[in-house]
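A single protein chain has been omitted; all remaining protein chains appear in their positions.
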Amino acid sequence: MTARLGGLLALAASALFVAAPAQGEEGAPRKGGTLTMARDSEPLTLNPIGAGDNGSIFMIVQVFDTLVETADAPLPQSALATGWTVSDDAKTWTFALREGVKFSNGDPLTCDDVKFSIDRFADPKVNTSYGGFGAAIAQTECAGPSSFVVKLKAPQGAFLDYLSTFIPSIVPKALYEKMGDKAFSEKPVGSGPFMVKEWVRGQRLVLERNPYYWKNGQPYLDQIVVNYVPDENTRMLKVESDEAQIATEVPYAQIERVAALDHVDVQIENVMAWDAVWFNSRKAPFNDPQVIRALNYATPKEAMLKTLMHGAGDIANHVIARVKYWDPAVEAYPYDLAKAKEALAKSSAPQGFALSCLIVAGDQFELQQAQILQSEWAKIGVTMEIQAVDTGTIWTRWGSGDENCFTFTGAGLSSDALSDDNLAVVFFDFTGGIESFWTGWNNKDAIALVKEADGTIDEEKRKAAFHKLQRLAMAEYPAVPLFFIKARTAVSDKVKGFKTLPVKWWNLEDVWLAP
Amino acid sequence: MQTASSPAPLLAARGLSVGLVNRHGAFLATKRVSLAVDRGQSLGLLGESGCGKSITLRALLGLVPHPGEIVGGSVTWKGRDWRSLSKSEIRRIRGKDIAMIFQDPASCLNPVFTIGDQVTETLRLKLSLKAKAARELARDLLDQVGIPAPEERLRLYPHQLSGGMRQRVMIAMAIATEPDLLLADEPTTALDVTIQDQILTLLAGLKERNRMAMILVSHDVGVVAQNCDLIAVMYAGHIVEWGPTYDVLRTPRHPYTRGLLAAIPRLEVSGGRRPLQTIAGAPPTPGELPEGCPFRLRCSSARAECATIPVTLDHKPPGHGSACPIVT
Amino acid sequence: MRPFPPGIEEDAWLRLTKRARLDRRWATISLYAGIAIVAFIAGLSAAAPFLGLKDPTATDLMNALQPPSLAFPFGTDDLGRDIFARVVYAGRVDLVFGIVVTYVSLVIGLSIGAISGYFGGLIDTVIMRIVDLVISFPFIILILTIAAIVGPGLTGAYIGVIAVSWALYARLTRGEMLAIRRREFILNAETLGYSAPRVVFVHALPNLLRANLVFSMSDIVLNILTLAALSYLGLGVAPPTPEWGEMIAQGQKNLFNAWWISTLPGLVIVLAGIGFSLIGDGLADRLDESGR
Partner (left out) sequence: MSLIAFAGRRLAQAIPVLLIITVAAFSVIHLVPGDPARVMLGSRATDEAVQVLREQLGLDKPLVTQYLDFLKAAMRLDFGDSLFQRTAIGPIVAARAVHSLALVAYAVLISLVIAVPLALLSAIRRNLLADHVVRALTTLAFCMPSFWTALLLVLLFSIRLKFFPTSGLGDSPLAYLASLTLPAVSIGLYLTPILLRSLRASLIQTLGAEFVEAARARGFGEARILFKHVLRNSLIAMLTILGINVGFLISGAVIVENVFSIPGLGSLMVAAIVQRDYPVIVALTLVFGVVVVAANFLVDLSYALLDPRIRQ
């Protein structure tokens, strides 16, 4: 869903989400031109394996292709693989590779390259950041020049979703082995729509058209200059002054102002990011679902959404992001102090309690949010101390299991895959590695549901399992879900075909510039 | 007080009153001071520190430190009033016709320039000399004032010279332009006794050779006695006694002068440099400029009328004036 | 007033006395204006609980982002808190921080610097290298470390800033000490056989104090600004305690749609800054003259 904001200023916040066709309304795409973007983050590496930050990921996907790609659809779409078949036991996947695809240096893309890349993806020693994504792969082979076979240890429900992420991007084997990890990370070669022309760390990444790109006539743009502009005010001024045509992460407070500019719109789109407050259920009273419920009822999400986020978000009815199997029918906790007090009275801490909550230092949004919670929760006798610590410390402290409460930058938590599995393992599976996101929530039913969904490729079964999991989490999980975050991007009128995907990145090969 | 026979003395001050500002407000540092010197003549201004003698000297050059100013009387140079001169004329006279040397040669030389730079700067500006000629003259001048190895000294910085040498440099700069008048503010006070003599002898020699007039400010009776034709004794901003050196020293008329002279042997015995007495009370403020004799509070001969008599110099013996009508 | 004595030009004298009065008055005006400004802010802050102000920490989302009005003289922030009340309460944190940090640093730095300058030699070399070290060590690492050890909040800021700013006083004092080391009154005191601590802390102290006191006035401002910078990085006071720097940082994202959130607290810092530097100027004039 895309909302264009120009001229809609006078309307209420809900009107921001009036759907409008995102592309095609301006006639046929035009080729040529340079697009300048102002981004909030910069790449640290351009190597698909080893990247873990949005700054890197969103650029990597412009340079590389994957077997299946994520688009504005619930299911991965064919890309380097034109099609695939899966065996009845759901353990053998055979991909038909697209023929005639070349890397941006002109070398042909072969099944060897595919096997090399997928094997790296499957090796937890190599793929440290996202080891879980490829862990199900037992073996790969090239059954022919254009037939690639993957054998799994066990059926994996999210297999295709994981293949559509940036991690199993197809890299040229020979070149990669020649250049080595480090050099390839600096000057990578892929088969994606763009190739790296220049990378000045701390300043900009310049991408130019890959002349060998397989999608017919695409990409439209000759060149993309991606400037790193960390300051949000400056980023907005960049589009305002037309030094850039796209600026990411419009600050909430400026949505109305930027949208009111003549030549700029603010696109507000759903992505798989969310915000919540987490509690440590190993510690009393957070082991008591009544306490969590009380806090949920005592949180004025509606008002927070309006004042802090200027309406650009949705109240969360799930403790993780709104991903593929999200059930809209589950009810979010309403703001109801009476119910909150009632729940607290029934709980193990009827008189209220004190807690201290970790937040990221220097993040004004989180600070404001925490202060609202502080002042609201005080109304039911919960006194909260806010501890702002830097990002370097916050994971270690939260991971130690000694803290009460934790909240992380809203934009910082998002799903990299199109289905719920990854988030479900991290947040609900106590045995999954980090003890349910270090909340210590050890719920047998939840673990069983995660495993059940993961072990099948039957869409209906998966859906049913995740729906159950959502209801269970909303009732029992030690967290106060707050909002589903939306992407807010300032886009110049000249830019056509731009769209933020649910995974938060963009298929820039679809973008063109109007004269 | 100045001799009527010289119609236009080289430099004359008439009724000069200088106002200064300190943290308590404005006050008069000198009060109706009149004095004059002629070509070749030397005048000694004698008095305790703080009596206004140094400020008188500066006022003569128009150098009253801001925010002070001359609030009464006039200074004339060769018959022309300072006030009628333009700024550039004044600048031309300063350093060329009238030169000045100061008490502390260490702080009168700019620490960051070499001796050569500073001497030649004066020469180039005041005598319009080219760099090379200035350099040569500078060397000659240092030689003249008795600085050995002048060529090397020119390359040195002030802090690399001894006090005596620095004062010689100051003198060299002062006499470079063969001024008509040299103002010397305690030129030897900061120096060792042996150096003092050398400097004074040097000054006396130069004075003779160039027929230069000199006003020498000092608190040291001996220094003034040796070097000056005339003496003016200052007390609390007033000149209280004035006359030829010989007369004043032999037959002091004002009680203050008498006290001053009487104190010398005792000072030598005790070895200290303690002033006679301190002056009680604060300096006079505008509305209450004290009338009468300023010395009356410390004067053994003081009488009731001392509080009302104006401070004016008489000329009982011609050419030897005193401001005390009581003691004669 | 009695008539002017003969020989004095009335207008020249009047001009001079006027100038004298003005000169003195500027120093005095500067000092008292500075004291008045600081006292005003400090007084207001001290009396904050009795002024009938709104609760500075109470959020009121219905009244968020109100521009300055009669009800909210400085407007409200995006949590609907009254900025005026916050500014006044913040003074308690900022002024106390500025003053305490400055004078604790002054006492430490003055003692160490005086010792360094008085004894010279190895002690001096060692102390001055430590000072170099402290001055060149990246401040932010220090602050983060301290915050990690003592926990986030004001305590860390106090320790961190003092840990660094004593070094400037030490350097300043050492310079002054070297300058007076050979002066007569010190030599006299030594001749009379006074102990070194007595010479340093009794005889030299007044002279050392002068430069330090004048510098301390601008240092107070600097320390308040440092606290503001720490708040910007999220390492300042623990929320929701209001603090000027935290308010300014908070308003940054609202600069375009609610200028008052950071501008008005910013102006208060400017006002306090002007107040302290006026005191510094007046003090410099006074101490300077009495030393003359």
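As written, the chain order gives the labels A, B and C, with residue 1 at the start of each chain.
By our rule, contacts are C-beta pairs under 8 Å (C-beta built on N, C-alpha and C of every residue); 3 or more make two chains touch, one makes a residue touch a chain.
Being a predicted model, the structure only gives us computed values, none of them experimental.
Asker: Over the full complex, note down every shown chain the hidden chain is touching.
Answerer: The undisplayed chain, in the complete complex, is in contact with A, B, C.
Asker: Taking the entire complex into account, which one of C:L14, C:I159, C:I180 or C:L255 touches the absent chain?
Answerer: With C:L14, C:I159, C:I180 or C:L255 as choices, the missing chain is touched by C:L255.
Asker: For the chain left out of this view, which of C:I35, C:I140 or C:L209 touches it?
Answerer: C:I140
Asker: Of the residues A:T34, A:T85, A:Q139 or A:T391, which one touches the chain left out of the display?
Answerer: That would be A:T391, which touches the missing chain.
Asker: Taking the entire complex into account, which one of B:L85, B:L125 or B:I195 touches the absent chain?
Answerer: B:L125
Asker: Would you write out the residues of chain C that touch the absent chain, in ascending order?
Answerer: 22-23, 26-27, 129, 132-133, 135-142, 144-145, 148-149, 168, 171, 218, 221, 225, 228-229, 232-233, 245, 248, 252, 255, 262-263, 266, 269-270, 272-274, 277, 281, 284
Asker: Identify the residues of chain B touching the omitted chain, counting contacts across the whole complex.
Answerer: 58, 61, 63, 65, 90-96, 99-100, 102, 104, 107-114, 121-122, 125-126, 157, 159, 170, 173, 183
Asker: Provide the residue numbers of chain A that touch the chain removed from this figure.
Answerer: Residues of chain A in contact with the hidden chain: 44-45, 47, 50, 52, 124-125, 128-132, 181-182, 185-186, 200-204, 227-231, 233-234, 237-238, 240-241, 243, 390-393, 395-397, 399, 408, 412-413, 416, 422, 426, 432-434, 437.
Simple rule for what comes next: only the chains that are shown with their structure count from here on.
Asker: Does the chain-touch network form a line, ring, star, complete graph or other?
Answerer: line
Asker: Using the touch rule stated at the top, which two chains are linked by the largest number of C-beta contacts?
Answerer: A-C
Asker: Farthest chain from chain A, going by mean C-alpha coordinates, please.
Answerer: B
Asker: Quick one: chain A and chain C, Cα centre-to-centre, how many Å?
Answerer: 47
Asker: Taking the touch rule as given, give the residues of chain C at its contact with chain A in the complex, in rising order.
Answerer: Of all residues in chain C, those touching chain A are 57-59, 61-62, 64-65, 78-80, 144, 147-148, 151-153, 232-235, 238-240, 249-250, 252-258.
Asker: Spell out the residues on chain A that touch chain C in their complex, using ranges where they run on.
Answerer: Those residues of chain A that touch chain C are 232-233, 236, 251-254, 256-257, 300, 303-304, 306-308, 360-365, 367-368, 370-372, 374-376, 385-390, 393.
Asker: Using the touch definition up top, name the residues of chain C that touch chain B in the complex.
Answerer: Per the stated touch rule, the residues are 1-2, 4-9, 12-13, 15-17, 19-21, 23-24, 289-290.
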